[in-house]
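Heads up, one of the protein chains got dropped from this complex, but the rest are sitting where they should.
Letters A, B and C name the chains as they come in the text, with residue numbers starting at 1 for each one.
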Amino acid sequence: MAKVGFIGAGKIGQTIAYSALVSGAVDEAVIYDIIPELPDKFEHELRHAFATKGIKANVLGTNSLDDVSGMDIVVISAGKPRKPGMSRRDLFVDNAKIMIDLAQKLPSKNPGAIYLMVANPVDMMASVFMKYSKQFTISAGDQVETMRMRSFIAKKLKIPVTSVDGFVGGEHGEDAVVLWSTVKIKGKPVDEFNINKDEVSDYVKKIPGEIIRVIGGTTWGPGTIIADIIKSIAFSENRVMSIATPKEYEKEIIHVSAPTVVGSSIGPSLESLLDEKDRWHLNSAMKDFYEAYKENLKQLEQATKA
Amino acid sequence: MAKVGFIGAGKIGQTIAYSALVSGAVDEAVIYDIIPELPDKFEHELRHAFATKGIKANVLGTNSLDDVSGMDIVVISAGKPRKPGMSRRDLFVDNAKIMIDLAQKLPSKNPGAIYLMVANPVDMMASVFMKYSKQFTISAGDQVETMRMRSFIAKKLKIPVTSVDGFVGGEHGEDAVVLWSTVKIKGKPVDEFNINKDEVSDYVKKIPGEIIRVIGGTTWGPGTIIADIIKSIAFSENRVMSIATPKEYEKEIIHVSAPTVVGSSIGPSLESLLDEKDRWHLNSAMKDFYEAYKENLKQLEQATKA
Amino acid sequence: MAKVGFIGAGKIGQTIAYSALVSGAVDEAVIYDIIPELPDKFEHELRHAFATKGIKANVLGTNSLDDVSGMDIVVISAGKPRKPGMSRRDLFVDNAKIMIDLAQKLPSKNPGAIYLMVANPVDMMASVFMKYSKQFTISAGDQVETMRMRSFIAKKLKIPVTSVDGFVGGEHGEDAVVLWSTVKIKGKPVDEFNINKDEVSDYVKKIPGEIIRVIGGTTWGPGTIIADIIKSIAFSENRVMSIATPKEYEKEIIHVSAPTVVGSSIGPSLESLLDEKDRWHLNSAMKDFYEAYKENLKQLEQATKA
Partner (left out) sequence: MAKVGFIGAGKIGQTIAYSALVSGAVDEAVIYDIIPELPDKFEHELRHAFATKGIKANVLGTNSLDDVSGMDIVVISAGKPRKPGMSRRDLFVDNAKIMIDLAQKLPSKNPGAIYLMVANPVDMMASVFMKYSKQFTISAGDQVETMRMRSFIAKKLKIPVTSVDGFVGGEHGEDAVVLWSTVKIKGKPVDEFNINKDEVSDYVKKIPGEIIRVIGGTTWGPGTIIADIIKSIAFSENRVMSIATPKEYEKEIIHVSAPTVVGSSIGPSLESLLDEKDRWHLNSAMKDFYEAYKENLKQLEQATKA
């Protein structure tokens, strides 16, 4: 699979598309944004990059959603970013409206596509999009946090990041938890090393805010990591990644991240292989997610009525 | 991790080393073979290839096993191939002797290394090497069969191989079984497609013999696939691969393949996530392996006494 | 060669560094910027990206120029961008001061390094840096225009960009000229195809302005193309690229782009192999460059006296 639609050509959408295309995982890309000329000019930038790299992928930047057609994967990064003074709930309502709109327009033209949600709040947006589209939807979830965790431990211990293994799970954002039973350093349990677990969790929670404060947004990290989710699907690499796949909870489809096999087919989840403590964290994340989600759906209902 | 020792520079050892080095997964390679000059001349060939590719890996071809030191991964392909008229048991005894010898020499110089067995009968050789070395040993197992299975289905259905997912498990060779519950095509269960399962199983069993008959050996397939096992460890990609990891069975360490997460740490196995039928196949493969292995160990004992 | 210093971590500096690191061309990167915390936070972003890619390069983001030490290549993108109402000459003076400052500080710590200029006006900044540093300096020159030209022709003819060959030369910017004698399409002279040459030249001149107007800056194109200059040096690929190398003209070192072999050694230039018309264009570009440069140097002298 390799035809990829990108809904949203903001900073993060651009970085994901660029990284996925340069990695060779995408044969055909259609990049949509509502901002006039933006996808077109981004297309030009990509074509200049392809010239030096010898990349032959077809690429189209467009302001017409109808051009996103026949895709294998659709990556949705469209949506508003959270502004100062704005609650997560406010963000939910604004972006959920966008998702409902996309959920009505995209499926008929892209039968059988996998939808990969990137817009925030990412897990809830995946659930909303799937609720309204009835299409198989995954959330980039905690794979970004997973890589930040590995990166921090590696720098702390002054070892290559490739020596650190393990995953972060739960809802993306401040409630994500390091699944400590999965963390291995040079193949050995984390407890054999001098690691302050609170410091690790703290880093994972706080580093995006720090980057946003200084640079204005996180792009290179999430862009590359999410592009690798696309790559693992497109090349059917079967990498285990901490993404959120749809699960039924009290008759509602919800999205909470756990280590999951990512290939041309998505799954299974490795949740049942975790130790009791980590499974407890994930269960509790699902309950929290469900309750907040239901609350947010109510707000959404009121907002759309108004 | 990236320092890789290659024990054996025959056709398959050469292809694995080449493919792993060209993929960038190896920073330092030490290639050992007992045949005079062979590793040295192979080193020259690799250096010529590195020049055009801009590869800066250190590489040493050597006839001295002592040079294999400080490695993160040791790949063992040394051993005799099966000759006409030779039983599998005969092959076991001959190659087990080589493994016991290596098990005595390699561990002290390579503390903490992962041993990756490639010599045939590959799963039993992994068990023998681990029994005598007490080192963590994995077998390339059925990852080659896994890719052959995907390749055959893709060609049959005239779809890209990246649209086919799934694994082969059990003992490497004629007793390997397709784990049908894992096989997905474009993300859908195999039963939605017109696939003759016997034909698939048959291909997986017979194609190596066909290739050997015409070309004299299988190299490009296994070489590339096994190099990707090394790559998944070295880059900590966490790909799920059907390799054999050590399991205790009746107080003996045995090696039978099941889908397993391969990163800088190896595992967990996804065996418990398979359906009942596939789990039954794997259990039965373990039992068969154990019995044949014990028998072979007895033969070995008698042979070494003699 | 593979130790690369990046002076300037703005948008373009970030994109070059990212693209060069992900391509595997850089073993060690030191990224400097004067803005507090910026290089540090960019380092974090890169580390997160490295985690998913398995990249083991050492990377340091720093506000201390002293950390840029022992580099093989130093890429200079530091400098002010041109603001509305600002003349090119004003830009020259402001950025030349930065170059003179860097020229005093960088050489002693980076003996034998190749300096690659990216800050605008790029060719003159290369000449200024070399004048004051006495170090071998090249300018990214017209390699970006070269790729834009190929990209435009490919899109126009609806053929893969890999079927278009040829170069743009002269001073980077509005005076760059397509070297038509070098342009080949599917290996054939451009005149066998229905190409409006003015339209091509026009595109090359105007597309950067168009991208800047819509996106706010050109990053993906130049970033990738300039990273490939680094890659061609680091892997000694000997790609022919239209960069500006130092040439003596009226006892002054000047920088004007022509197709040039780029490997671990830079050169030779292929200028003498061009047809008469293209050579005339390049000669005339050198004369123009020289005169404008001398004028600018005078302005600079007055500005520094003041």
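The rule we apply is simple: contacts are C-beta pairs under 8 Å (C-beta built on N, C-alpha and C of every residue); 3 or more make two chains touch, one makes a residue touch a chain.
Keep in mind that this is a model prediction, so the values were computed, not measured.
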item	value
Where the missing chain makes contact, among the chains that are shown	A, B, C
Omitted-chain contact residue, chosen from B:120, B:139 or B:162	B:162
Per the touch definition above, residue among A:24, A:81 or A:217 touching the missing chain	A:24
Per the touch definition above, residue among A:2, A:65, A:140 or A:300 touching the missing chain	A:2
From A:123, A:237 or A:278, residue that would touch the chain that is not displayed	A:237
Absent chain, residues of chain B that touch it	14, 18-19, 22, 37-38, 40-42, 44-56, 143-144, 147-148, 150-151, 154-155, 160-162, 164, 207, 210-211, 214-215, 218-225, 228
Chain C residues touching the omitted chain (full complex)	1-2, 112, 114, 136, 150, 160-165, 184, 186-188, 234-241, 261, 263-266, 268, 270, 272-273
Missing-partner contacts on chain A, residue numbers	2, 24-25, 27, 53-54, 56, 234-237
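The rule we apply is simple: only the chains that are shown with their structure count from here on.
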item	value
Two chains joined by the most C-beta pairs in contact, as defined above	A-C
Same or different residue numbers at the chain B/chain C copy interface, by half rule	same
Length of the line joining the C-alpha centres of chain A and chain B, rounded to whole Å	34
Distance between chain centroids, defined by C-alpha means - chain A, chain C (Å)	34
Distance from chain C to chain B - Cα centre to Cα centre, in angstrom	47
Residue numbers of chain B (touch at least two other chains)	2, 234-237
